[in-house]
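One protein chain omitted, others in place.
Right after this comes chain A.
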Amino acid sequence: MPGRTMFQKIWDDHVVADLGDNVFLLHIDRHILHDLGGPGGILSVKQRGLRIRNPELTFATPDHAISSARGRAGTSEVGIRLLEGLRSGTRSAGIRLFDVGEVGQGIVHVIGPELGLTLPGALLVCGDSHTCTHGGIGAMAFGIGTTELTHVLATQTLVQPRPKTMRIHLEGEMAVGVTAKDLILHLIGTVGVGGGSGYAVEYAGSAIRSMGIEERLTVCNLSIELGAKIGMIAPDEKTFAYLKGRKFAPAGELWGRATAYWRTLPSDVNAEFDREVEIQVGNVAPHVTWGTSPEQVLPVDGLIPDMADVTDVGKREAAVAALKYMGLQPGKPIIGTPVDWVFIGSCANSRLSDLRSAAEVARGRKVASSVRAWVVPGSESVKRQAEAEGLDAVFRSAGFEWREPGCSMCLAANGETVPAGQRSVSTSNRNFVGRQGPGARTHLASPATAAAAAIAGHIADVRKLGN
């Protein structure tokens, strides 16, 4: 008999009822609300005459609609209304809110792991597709819609079809200057944005094992850009060391019991997956996207694809439309493409290690005069730690703007947009048409590559940046 995958073990432990035909009622261990969906969700439960079933398993923080300017100046009227709605809704329901200016506030997918709310083997949901991020801790985590969110608030459960399983082995050692972001972009370019559709993905292999926890969170963050709602990595000693002592992580006697359970979670050696993929990482270069889908990506020293080389009709048509939108010439090097904006932030890349990596590039250099560059830390905690290390000073003296934590320009829900026709290098996860604002042109990259673009004034190879 085959063993069980980590996915299957966690799934099994959360089944409240088998509804038949591969559909299950699952228990939700952790639910995080944000300002965009939280107020409406709490309201809809009340409107149906129901109560929030487990407020103690529910947490909230504003991130989407608040301004990232100092003092949150410029938060729109709607943003303020949402923030007030989140405050009053969580207060009346008895839900713990991490408010503006408080340690704990930040992007939902940054604060979950940081506070120890995200735990191995836990089932965590949030009304945001990048909830897959939390899989980097060994949790099963996925994004949900508005109706599902109401369902979770009212019942602490969710009806879900069981996905198939895919294991992606990332093997070998990453070259100098290459980051977890580059690996996952390369993987998306290889497998495609629909390649993971219908699967829960487990990332494995020597490259994953050598990564720190924050890098693993970055890898899992872009699972949804593979089409996979769930991405996860087996917990190990690094995970335990990361969690120990965090505010909501188990302590004392519970810590021992929890770690004993967590050690049982990794996939059995004889577990079978529906699909297995292997990628050798040794030759992967820093990557940057050229189009309007994360799969339209290339090594930074590569050439923008020539349409004659794209044989698939659908892919060619998509590429032609993308190049038109992005204002790029086929067959030309991507290096040297002039940049107007640089955004370092988002649930993909706004943690302390990301900021350190970007600061290393920025240190002693100056942002090009044609570029406006922002650093938006992922959380209040990241912000304070970065300031304690002096990273804010490094960024500021290089000409970057150092801002307040939140989602900001990743999706521009707070009105912080890249103007139409302008080009941005962004450490976020989506380069969709209009994502950073109507007509905005987004190139996804790692924090180091984004910082290099800010300095150079154009897309640049961080490995070859001059002084």
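Please note the rule applied: a contact is a pair of C-beta atoms (placed from the backbone, for glycine too) under 8 Å apart; a residue touches a chain by one contact, two chains touch by 3 or more; residues count from 1.
Heads up, the rule we're going with is that contacts and distances are computed from a predicted model.
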item	value
Candidate names "Twin-arginine translocation pathway signal", "FAD-dependent oxidoreductase", "3-isopropylmalate dehydratase" or "Sugar ABC transporter ATP-binding protein"; UniProt protein name, chain not shown	"3-isopropylmalate dehydratase"
Full-complex contact with the absent chain, from A:4, A:81 or A:363	A:81
Residue in contact with the excluded chain [from A:6, A:32, A:57 or A:271]	A:57
Of A:2, A:161, A:327 or A:419, the one touching the omitted chain in the full complex	A:161
Residue among A:213, A:258, A:304 or A:375 that touches the chain left out of view	A:258
Touching residues (missing chain, whole complex) on chain A	13, 16-17, 19-23, 25, 27, 29, 36, 40, 48, 50, 53, 56-57, 64-65, 76, 78-79, 81-82, 96, 116-117, 119, 121-122, 127-129, 142-148, 150-151, 154-157, 159-161, 163, 193-194, 197-198, 224-225, 227-229, 247-251, 254-255, 257-258, 261, 293, 295, 314-315, 317-318, 411-413, 415, 420, 430, 432-435, 438-439
